[in-house]
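Shown here is a partial selection of chains from the complex, left in place.
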């Protein structure tokens, strides 16, 4: 049993039992963004978190150990590249990525926004012309070394 | 003279003359994010904006017409895919993309965040452990049609 | 059981039982285009629709929940890229895509035709020199934001 | 001077002189869809049409011969694959392509819609919730041979 199989079992149980990510987050006392990312196989859980997740989604004992092991990340998204929602995120990088590079260099200098020391937040913004999705990407600035 | 050549001339003039995007934005009375995106060849300018940009960056007359024509978008990013700053954005989509998909579906239903009716904001967040880059993606929610 | 497996079961039952998409559409009171798209795993069904589909195609209970979950879209077409019928659609985009881009920009401005707020219709047009397929793509125009 | 260079000169002249495709179509007495496709390098022109196009866009003499030669088609689209408007067309093929295949087979039998004996029409449909783009694809049905 590897991490991808644990993720698959979590998703199947979630659909079958009608569980919401927001409720899982409440039970773990963590943000819905981190908990969802972890349940989708992208974060390492502590022993206590792994036990709780196994309970919520009826996972077998071995899953508890697997959930505490650093995963191989980023594999499932590649298989979802044709999905319109995922593609819009890639398109935003294609259209606005060079802008982001220019503005980080102008405001911070020669460096990057970390994707490891990083937090994701997703909010619903009400709008009379149709509600909006707001995604906040927040990462530490890391400068390149000088000579 | 096509749009890619206009973009190249803008970038060369910017470096040569030491111009800042923030100052260009002030002169146009628009956000630094929109102005930078437009100068990098991803937005269509009005006649007045095109004249101002041509003045700031010493562009030839034909560039004024080119800047008012809808561009072919997203081409330069492919050539920048190996750049670490750009790649971090792609990696965020790879690691967190499925999370974003799950949370939009849970909160809004079956639909997507628009990449057209969309605004980008980039801020510097001071932090004693090292300042942070905050990128806000804000797009209209578009639902898939029912039967 | 994931959505791809449900789709596979629907296709197998359709062939085995000799069911027609047009008849499924009648039973659901929806267009044949939407119903076929949904049965092929590209649309989310309501509870009532999912129950009916499960009945028509002898699907197990878990399929009813799966059919009500937003799917990962666009995956099966990639595997069909070598199919001559599918390829002709891609070729039409290759040969006529730039034309469509020019004409939308000329008539509407700088924006796109939505693929989400979108309807497909397929008709048979009788013709003495051989009947013709007519495919109507109808999507909302979405403009890019100005400064 | 090859066809791609003729296309580039046409596009540059169009922007510089502020010409509209609809007006070019009127002058040639042909549909705007066919004329735009031809000007973008995807159709062969008659001698008379080539002369008119050369006049409208100030093309050199050699272009008149080039415009009457069957072109290598579909090359520019690859360079535009990242453009959001073009991509939406590809996405429609990805999401609705298998549906189109099923419905053609159900209604016509085992065959395809021709992309050669084919007509494109693009209309603006007014709508109080926002105008819509309507693209009509009309191609002859071609059956596969029996034994």
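Chains: A, B, C and D, in written order; residue numbering restarts at 1 for each.
Methods note: a contact is a pair of C-beta atoms (placed from the backbone, for glycine too) under 8 Å apart; a residue touches a chain by one contact, two chains touch by 3 or more.
Model, not experiment: these values are computed from the prediction.
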| item | value |
| --- | --- |
| Homo-oligomer size of the whole complex, from 4 visible chains | 10 |
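By definition in this document, only the chains that are shown with their structure count from here on.
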| item | value |
| --- | --- |
| Of B-D and C-D, pair with higher C-beta contact tally | C-D |
| Length of the line joining the C-alpha centres of subunit B and subunit D, rounded to whole Å | 29 |
| Where subunit B touches two or more other chains at once, by residue number | 69, 73-74, 77-78, 101, 111-112, 114-116, 118, 142 |
| Subunit C contact footprint on subunit A (complex, rising order) | 8, 11-12, 15-16, 18, 79-80, 82-84 |
| Subunit A-facing residues of subunit C, complex | 1-2, 62, 65-66, 69, 72-75, 77-78, 115-116 |
| Contact set on subunit A toward subunit D in their complex | 82, 84, 87, 91, 94-95 |
